[in-house]
Every structure is written in structure tokens, then in C-alpha cells.
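All protein chains but one are shown in place.
We just call them A, B and C in the order they show up, numbering each chain from 1.
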Amino acid sequence: MMTENTYPEISIQTADFSLADEVALLEQDNAIDGAVVTFTGRVRNKNEGKDVTSLTLEHYPGMTEKSLAKIICQAKERWRLGRVKVIHRVGELFIGDQIVFVGVTSKHRQDAFAANEFIMDYLKVQAPFWKKENTNQGEHWLDAKSSDEHKAAKW
Amino acid sequence: MMTENTYPEISIQTADFSLADEVALLEQDNAIDGAVVTFTGRVRNKNEGKDVTSLTLEHYPGMTEKSLAKIICQAKERWRLGRVKVIHRVGELFIGDQIVFVGVTSKHRQDAFAANEFIMDYLKVQAPFWKKENTNQGEHWLDAKSSDEHKAAKW
Amino acid sequence: MIKVVFFAALREQLDCSELSLSSEGIATIADLKAQLANKNEQWQQVFANGALLSAVNHDMVTSEQPIKSGDEVAFFPPVTGG
Partner (left out) sequence: MIKVVFFAALREQLDCSELSLSSEGIATIADLKAQLANKNEQWQQVFANGALLSAVNHDMVTSEQPIKSGDEVAFFPPVTGG
């Protein structure tokens, strides 16, 4: 049975999150990791020339967690990582709101940088999230970008 | 004359800093940047097999700020960056203490990741900081690592 | 029975988020797609989109993927999170 702790490194939530709290958890009782890299993705006010008012994030519950867990596993296979946390919000989000957080610790900075970017690049093309953009010209689903495919393929 | 605001993107200080406050400043009134990448370097409890008790950080006031300003300029020339902040602490620091912070915002994540890692790689080989390690086997100045030279050279 | 779920633009185009159908005569994702496309012209058009992605039991798969009764199959557009 799935419990809340099946994927302690992953959280899909409508609520906002606190960068400070998340980093504190990554660092707590962790004196062996000298490097902490975080990525935060936020809602921008412009996209492809249109004025954005909000985004609506949909996802595929169950598959989302499974795909993110797989991505995190791959990162751990490739780099010497300490702790990892991935948070992705769903529902309606407004300008400046936090959308996604990836936090990684490692003994060494190179591993932390690479693993964090790897996780984001794969999240972008494999995790089942979809964005609907609400603009002053109406709403529409965003198209996937081929540049995201290329970024993931380069690893 | 040098005033406190000569290098608003750079702070060399003995005091600790707050990751949350620094990121809040990077994001404040900034609705155009969708990506925020942070690096935090911390004092590890082990280094090359020795038990570390503390580090003493020395620097060359004046040159430190100038060299970091140059590195930030180079990063801005190479990538489309929004805001940048670099903080480096000096004096005696203990296990788990924050040593260095690099925060970068950009419209796009690839630029934010690359610029942040670039700034850290160059800080490591060009900014005049020196670490003395205090261990249970006495104190000694750390040697520069050739791997750091290689990381900076790869950009 | 096979459970089929749809997401995002696809769900809106079909005006359907979930359906169940018999696994009889369906060996692969390609078979299932063909059967769904057969429903009517609107569905045919939607499933003609070669960019659609499919998942079986929460794993991304290709059209050749075998499926069986009890599986949960999902169809959706390329993902755009992050």
C-alpha cells in the first residue's frame, strides 16, 4: 500500500514550500556534505511575448512520483550524492509563485551541480506534468519545447 | 573612494548569512526570471581522512572584491543573467557552518546553472581566500587542488 | 478490462478523463490506440497525433508495448512541467 512515506524525497503538492525549511532538512545532521545546490522554478510574467496571469498545473498522480523516483535513482547511480529533495506544485499558480524545487547535497560541488541539472532536465521531459497558461489573450496548453528534449539527451 | 555599495553583488563578511533572505532579494520585484540556482558551501567534518574541528579563512581585502567582480562580469558576458549575489565568509568557521553562497537568477535554467557553476569554479582558483584547517592532529594551510584548476580550465 | 486515462489537452479534446474497455483483441498499445481512434472522427483525429505519449502502469512505453487485462494505460501530450 502507498503511504505518505513511499517517496520521502518527492512531494507533489498544491501548497507553497519554504526554500529555507527544505535546505535546513537537507543539511540537518549532515556534516559530511560540503556542497548544497538548489534550483527553484517560478512563474514568469511573460512567455513567448504574451502577458501571463497564471498557470494551471495538472499531473498524473502515481506516475508522477514513480517517474521522479526513477530520475532520482539514475542521478544517484551517476554521481556521489548525499540527500535529494524534489517538490513540484500543482493547481493554479500566479506570477512569481514557486513551481518546482530541486535540492541536492554532496561532498563535492561538481556532483551536486550536475545531479541537480540532470534531475531538472529529465523532470522536464519525463515527469507527467502539464501547464495551461492563462494570459490576457485567453488560456491554452503549453507545447513541449524541442530544446528540452535536446537538454535531456545531452547527458 | 570605496563605499559599501561599490560591489552590491558581493559581500565578504565574518557574520553568517540567511539563504532565505538572499534568495528573497534575488526574487524581489523580479517577475521576469523563472530560474533561481543557489550554491552553498559548508564546512565538512572530514577532509582527506582527517577530523576537522574548524577552518580559519583569510582573504586579501580589496583584491577579493575586485576579482569576484571580474568573475561575475565574465559570467554576465557569457550567459543571460538576471541577478547575481556572491557572499564569502572569513574568520573561524565550524562544522556545518556556511562558507560561501552563490545565487543567480535567469529567464532560463540552463543559463542559471552554468553561470553559478562557472562563478564557483573561478572563485576557487582566482579569488584570494585561503583556508587553514584545524584538526585533532593540529592546524595546517590547505593545499590548492589541481582538480580545481582543471574545472576552471574546462569553461 | 483495461483502464484507460487521458490527461491535459488530450483529456479536453476527448472530453473524457477515464474509460474502461475489454482487453479482447488488444495485445499492444498500438491495438488499443487503433480501437480508440475507431470510436468516431473526433477521436480518430486526436489519436492521429504522432507526438502523443503512452504509459502502462505508470511507466512510459512505446506503441509495441504488450498490454493485458488489469493494466492502467494512459495517453497524454508531451509533458511541460518544471
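By our rule, contacts are C-beta pairs under 8 Å (C-beta built on N, C-alpha and C of every residue); 3 or more make two chains touch, one makes a residue touch a chain.
Everything numeric here is computed off the predicted structure, so don't read it as measured data.
Student: What shown chains does the left-out chain touch?
Tutor: Spelled out, the missing chain touches these shown chains: B.
Student: Could you tell me which of B:H59, B:K76 or B:K107 touches the chain that is not displayed?
Tutor: Of all options in B:H59, B:K76 or B:K107, contact with the hidden chain holds for B:H59.
Student: Which residues does chain B use to touch the chain missing from this display?
Tutor: 41, 57-60, 62-63, 66-67, 88, 99-100, 120, 123-132, 141-144
Going forward, only the chains that are shown with their structure count from here on.
Student: From chain B, how many touching-chain steps at minimum until you land on chain C?
Tutor: When the steps are counted carefully, the minimum from chain B to chain C is 2.
Student: Enumerate the residues of chain C that touch no fewer than two other chains.
Tutor: Within chain C, the residues that touch at least two other chains are 82.
Student: What are the residue numbers in chain B that touch two or more other chains?
Tutor: 109
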